[in-house]
Structures are given as C-alpha cells and as structure tokens.
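Okay, so here's the structure we're looking at.
Note that one protein chain of the assembly has been removed; the remaining protein chains are unaltered in position.
Read from first to last, the chains carry the letters A and B; within each, the first residue is number 1.
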Amino acid sequence: MSDVVLGIENLIVELPSWSDRKHAVSGISLEIRRNEILCVVGESGSGKSVMAKSILRLLPEPHVRVTEGRIVFEGEDLLALSDEEIRAVRGGRIAMIFQEPMVALNPVMKVGRQIDEVLEVHSALKPAQRRTRIVELMHDVHLPEAERIIDSYPHELSGGQRQRVMIAMALAVEPALIIADEPTTALDVTTQAQILRLIRELQRAHGTAVMFITHDFGVVAEIADRVAVMRHGELVELGAAAEILNRPQVDYTQELVAAVPSLTPRVRDPGPAPAPLLVVHDLVKTYGAGSGFLGFGSGRKVKAVQNVSLAVGRGRSLALVGESGSGKSTLARCIIGLETPDAGEVRLDGERISGLSRRDMRPLRRDLQMVFQDPFASLNPRHRVGHIIALGPMIQGVPQEQAWADVRELLKLVGLKPEAAERYPHEFSGGQRQRIGIARALAVKPKLIIADEPVSALDVSVQKQVLELLDELRRTLNLSMLFITHDLRVAATVCEEIAVLQNGRVVERGATADIFARPQAPYTRALLDAVPGVAWQKTA
Amino acid sequence: MRGAPLVRYILRRLLQVVPVVLGVVILNFLLLQLAPGDLATVLAGEAGGAPKEYIDQLRQRFGQDQPVVIQLFNYLRNLLTLDLGYSFRQSAPVLDLLLDRLWPTLLLMVTTLVLSLGIGLLMGLLAALWVRTWKDHAISVAAIIFYATPLFWVGLMLILVFSIYLDWFPTSGMEDVVAFYEGWDRVVDIAHHLVLPSITLSLFYLALYARLMRASMLEQRGLEYVTTARAKGLTERQITLRHVLRNALLPIVTIAGVQVGGLLGGSVIVESVFAWPGLGQLAYQSLFARDFNLLLGIFFMSACLVVVVNLIVDVIYVLLDPRIRIG
Partner (left out) sequence: MKSFRERFLGNPRVVAGLAWLVLALILALMADVLAPTDPFAIVGDPFLPPGAGFLLGTDSLGRDVLAGLIHGARTTLLISILSTLAAVAFGTLVGALAGYYSGIIDDALMRITEFFQTIPSFLFALVLIAILSPSATNLVIAIAVVSWPPIARIVRGEVLSVKAREFVQAAVVAGQRDSAILFSQILPNTLSPLIVTGSLLVATAILTESALSFLGLGAPNQMSWGFMIGAGRSFMREAWWLVTVPGVMILITVLSINLVGEGLNDALNPRLADL
C-alpha cells in the first residue's frame, strides 16, 4: 500500500474538563491514498473538524489535545515531530483550506502577499519569481485580472474569489495532501458548484490527495471517491462513494442519506388555484436612500426588492428561492411589516396591510406570523418558553390563564412536553428551539405563516423532522405559508409553488413540479444544475 | 487609500471639526451664564481687579441688555477671531498667556505620549507573548496597580523618594532660573526637570496601553487568520510580527486618540504638583483667582487641541486599516 499518503491510527482527542463530552475524537483510524478525495461526513459535534485540525497540530492546545494515536505521513508520525519539522510540513507538504475565507485571511494584508508567504517559507524562489508563480497560481484557480487581485485586500473580493485565493495558497508548493474543512459551506450554491468543480479539476491535474470535510451528502456525491461517516467522534462507516451513497450499510448512514431533502417535488397536483390569501403587488424596497450615519454611505443605493408581485393561495405554500443578496429576506420583512416598502402594496385577505402604522397593524398580527431562521437568536434567553409563546395571544387580548393553557396544547402539537413551558430556551437543542418558534407562530392561530430559512441552521436529520412537522401542521391546520429558502431541495419538499428571485426580481414563478421539469429562466436552470448531488439524486 | 481620496477625507473630517468647535464655544458661553454675576463682571474677573470703565465697555460689547442669542453671537465672534479677552489678574491678554504656557505643556505631553505608548505597547506585547507565565503575571500585576494609582499621589511619592530622600531630581519647576543656562546646558537642565513629571503622567497611561495591548493581542491570536498563518508553516514569531501585531494595534490607535483629552486633564494635576509652568498650572491658578476668562480660554484651547489630535489619529487609522472606505 505505497499509495497511502496519510494514515491516522487510533486517534483520540480529549476535550477540556468543562465540556459535556470527554472526547472530541475517540479512536479514529483511516487512510487517504494518492490521487483521491476522501470525504469525511458528519453532523455538528461529530468531531470531523477537530480530527482535521489535529493532523497539522492546529488544535487550541492545551484545552483540546491529542492524547493517543499516530498520524503517519510520508513515513513519519506528525504528532512526534519537532516544532521546526511540523512547520516544514504545514503549507509545504500538507495544506489546509478553511470554511470562512473572510475570517481565514488576514484583513489588513494584501492577498498576493498572503500567498507569497507560503512560497517564501517553502520554496527557494526569488521575489520576482515568486510573483510570477503567484500570477500563475491565480490563473490556475481561474481568478480574473490576477495583477489587480494580487494587490487587493480580502474585503475587496467576493466570497468565491476569496476561497479561490485560499485554494491558490494551498496549491502554492504542490502539497501531497490538501485538507479542506467545509470549504463551500459559507458560499452560495452556484459559487459552491464552481468551487467544487475547481477542487476536483486541480486535484485530478496534480494527483493530490484531498481530505474534504462536509456535512452535506449532496457535496459528497459531487466530489468524493471514498467516504468516511463520523458520529460522536467515532468512525461509523467507511467505503467507496458509490457504495455509501447508494447502499449504506449502517443505520446511521442510512438515516443521514434518507434525510437529504429530495429533489423530486412532492407528487401533488396543486389543482385549480384557490382564491389568493396574500397578494404582493409591485413591491419596491431600496436601501441607502437618504444620508446614512455621519453622512457616510450616502449615494450608495441598494435596490433590494424591485417591482415584485406574487400571490399565495389559501392553504397553499409558496417558496421564495434565491441566493444571498436576492432580496428574499427583505421581501419577507416588508410583508410582515418589519420594513416599510418604498412602493407597491401588500394585501392579506383583501385588506391592505402595507403602510399601516404599528398600532393599526396590531390586530392583523393575528392572521400573519413568522418563523425565524436562527433558533438561538429568535428566543429571548431571559424569558420562559411559556412566556415567549403566550406573548402574542395575550397582546391580542386572550386572558393569561387561557393563553397558558393553550401554550401546553401547542407544545404537545409541535412534539414537545407541556412542562417545557416552565423552562428557559438555553435548556433546549437547536431543533427543539425551532419547534418552540413554530409554536409561537401558531399561538395566535394565523392564516399565513412566513418562514424565513427555518431549517438552514439545523443538521440534516433535525432539518428533516422540522420540515415534516411544518408540512403536517400546515395540512392539518389548513395554513398558508410563504417559505423563504436558498435551498431548492428544501423548497421542493414543502412547497407546491416556487418563485425564484435574483437581484431583487422574480425571474420565474410557477408550480414546483413544472419548474423542476422545465425551468425557463437561465438563472433557474443554473440554480438547479448547481444543487450539489443533483446527478446522484436523479439516479437514486 | 492614498492620494486624492485621502485629501478629500481629511477635508471632510475638517468640516466635521467645525460643529465641535462651535459646540465648545457655546458650552463656554453657557458656563459663563451659570457663573454668579453678569457676563461682564465674570469676564473681567468678578471681584474687582478690572477698572469700572472696562466692565462698562464689556457690557456694551456684549450688549448686556440684548437677548441672550445676540450676546452668544458676540461671544462667538470674539472667540472665533481668537480674541479670548483680557486677564486682569495676570494683566495680559488671555491669548498671549496661553501661547506663552503652551509649549511646556506640549513638551510634557509629547514626552509622556512617547514614553507611555512606547513602553506600554512593548510591555503589553511581551505579556501577550509570555501569556500565563510568571513574567506575564508580573507585568499584569504592575499594570493593574499603576492603573489604580492616583496621579497626584504618584507625583508626591516620587518627590518624597527621589527628591527629598535621594536628592536626584529637583522637586519643582521646569528649569533652574537662577543658573541662567544657555544652549545645550539648558536642554540638559530642562530634561533633568522633566524626568519626574513625565514619569508621573506616564505611569497610568503606560499601564492602560499595556493592558489594552495584551488584551488586543490575545484576542487577535484567537482569530482564524492566525490558524491559517500557522497552517502555512510560519513561525510563531513571524505570525506575531507580520499578522497579529498590526491587527492588534488598530483598536489601540483609536483609544490613544481618545486619551489625549485625559492627558490634558492629568497635566493640570501634574503641573500643579511639580509647579511646571504650563497650561495646567495656569488653569490651577486661574481657578483660585476666579479668573474665568482665562480658565475658559484654557478650556477652549485644550478642546481645540484634542479635536486636532483626534483628526490626526483618524487619518493615521485610515492609513493603517485598508477596510475603511473613504470618499
């Protein structure tokens, strides 16, 4: 097995005494071979990132440290190397790419110089030669105008460009192994697809071994040769990508694969369109009009929402799909009255609700509620769950006793125990908190719920449960829903209709099944193509 | 951000200085209104000292019978033409007195700034590099003690030890006036007098900067770009000097600018302890002579000084941090 580049043998990483677990990684053994991409998949807390960091000894010691095991690379145990020896390996023989290129790059150093540092440390090139090499690397990672970007600071580049800089940095001295820690998680889908393609292309061209850490089975399907599934610091299953994706052996892997939202829209003929409940007509919202704080930022206008019209039918569910900056969240905030639109109108049940004062809006809150994105920020940490849920009804005039009795029923409805009402938000997990958020939205018995990326902060298995809950509640309570998401797969599982947003405009609208089968707008097509694992899901 | 955008930025910042200076003038005027007695008597030094004719002249000039707004306007006009009035206690125009006393204060402040920033930043840097060792603890303990020590008391203690018991340094003044030193000898003499006052004023700021620097370094060292630098194979020394240091200095530049006002306040105390003939001592004297005209003149000038220093600090910050978008 001379093909093996890196061998991890029985690795144990200990967490500090105050954590809820003893080990982040408890006894992992695996190998990475030349010219292959090994995907390490796991949910949050699986220890996948800690394992990756321990290879180059980048753990925050002494709190988190390797207590047992060997990491053998090119015949030597990395854990036994001297400081000087491990520095020769770092960036030279093994390179790393991180999740958030914005924070992984030094904000006050030009990106060219940041790449240059790798060459300076690991090569004998002279400054002029290094500059040539940097330009060459920028071409390799398809960065346009290398001469300009070389002298740019990280904040002057887009997220995708920053990640390309990180990749150029990793490739600089042709390492034997690249460790990529969730390198596409912070990016939009279309950018993610490009970066994945780039990594694959460069990996093939150079024959490099890649350890690719991810939580997304779609990404695995795009890029992996072999897959290692991790859970609670242990290796659950290891095998060829095709095997794991299509014929997982272990229960946990099967669950994870099944939890990946399907790309096939739910087979449900929407039938004849019911009377619309929510109508948005020609809505416009521009930011940055007028002078900003201290007179800065004036003149810079962002057209967040441009003449958007749409309708949600009674009992229907419409997904607003778009990437970051598409204006989908602004649109939702305009509808619910958190922002005032500049023009256009919003009607709920025939009544105009846009442009109302907070006071006039109050009675209408009964009909229109919202589920928020971040389960950790959407519940006031200082209030009891019962108080959080009962607030809305009590403002609407429901007596306290009645409201609290309803809270218990609601908690049961969303799959929590009634006693949860007495507890504080920090005592619950992310998924449970999102259930509390849903109960809060339902408490006033609304007609329409706006859900703003309600599952994007959750692990896939939890995500699936929350989506199922939302779908079930919607049908039993005959609710209408406006569902905001960046993920077409999620949109397909819960919504009969889709509106695709790009730069503040609706580029395509229609029944989910139709759009998936015959996308009309080029952007919709690009989005569909960019869904990670699309080929795998179609065959499955 | 260099060249034309920087010039535009400086011009715009200069424009923002105007309301602040106006604000100080208005505040001065309001304070005068608060003082017992009418504006003219207050300006002329309250309990006599000024000839009756001058007070009448002042009354006329400020239109004492006019509405307050007109009085304010007259006051504004006088101040903006740098007519800060006349001090009868000192028998000299306020502006002349101020300019006379400005440079000893500037000498003290600049020495203090250099001393406290230089040593403070170095100590903070070293403490962060030696974090959780006995050296770090020693620096941190010293810093927290100096940080809690009243300035005037430090001054008195230094006099007690180094002047009274050891007789190494003079107790007061800026130079030996009876010795009539000239040239280089005079410089040495002033430097000799400067030692204790500047140490007194420096200790607190030195401690402040050391603490800030240590905290800032440690915060930056926990950020992800440092992990990236480490993953490139850089040595810890390279990581600190190339990556962490510049990022850690940024917040301190801002705070150092804010502290200039405090430094001026501190110089009042230090100058009165060491009889250093600067603005602070003048303020102290005018306080007890109830020479409000002079006192408010000093206040006005100090505020302007702070505004100018803040402007300079902002420009330095823009040069240091490429993320600030200007223009």
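Everything that follows uses one rule, which is that a contact is a pair of C-beta atoms (placed from the backbone, for glycine too) under 8 Å apart; a residue touches a chain by one contact, two chains touch by 3 or more.
Here the structure is a predicted model, which means the values were calculated and not measured.
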> So which of B:Y147, B:F162 or B:Y317 would be touching the chain we can't see?
Replying inline: B:Y147
> From the list B:I139, B:V268 or B:V318, which touches the chain that is not on show?
Replying inline: B:V268
>> Among B:A35, B:I190 or B:V315, which one touches the chain that has been omitted from the display?
In response: B:A35
> Which listed residue, B:L76, B:L126 or B:L287, touches the chain dropped from view?
Replying inline: B:L287
> When the complex is taken as a whole, what residues of chain A touch the one chain not shown?
Replying inline: 18, 63, 293-294, 336-338, 358, 361-362, 365, 368-370, 372-374, 377-383, 388, 391-392, 395-396, 437, 440, 444
> In the full complex, which residues of chain B touch the absent chain?
Replying inline: 19-20, 23-24, 27, 31-32, 34-36, 131, 144-145, 147-153, 156-157, 159-160, 164, 218-219, 221-222, 258, 261-262, 264-266, 268-269, 272-273, 283-284, 287-288, 290, 292, 295-296, 298-299, 302-303, 306-307, 310
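Following the convention adopted for this analysis, only the chains that are shown with their structure count from here on.
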>> List the residues on chain A that touch chain B in their complex, please.
In response: 53, 56, 58, 60, 87-92, 95-96, 98, 100, 103-109, 117-118, 121-122, 153, 155, 166, 169, 294-295
> Okay, in this complex, where on chain B does chain A touch?
Replying inline: 12, 16, 222-225, 227-235, 242-243, 246-247, 250, 320-323
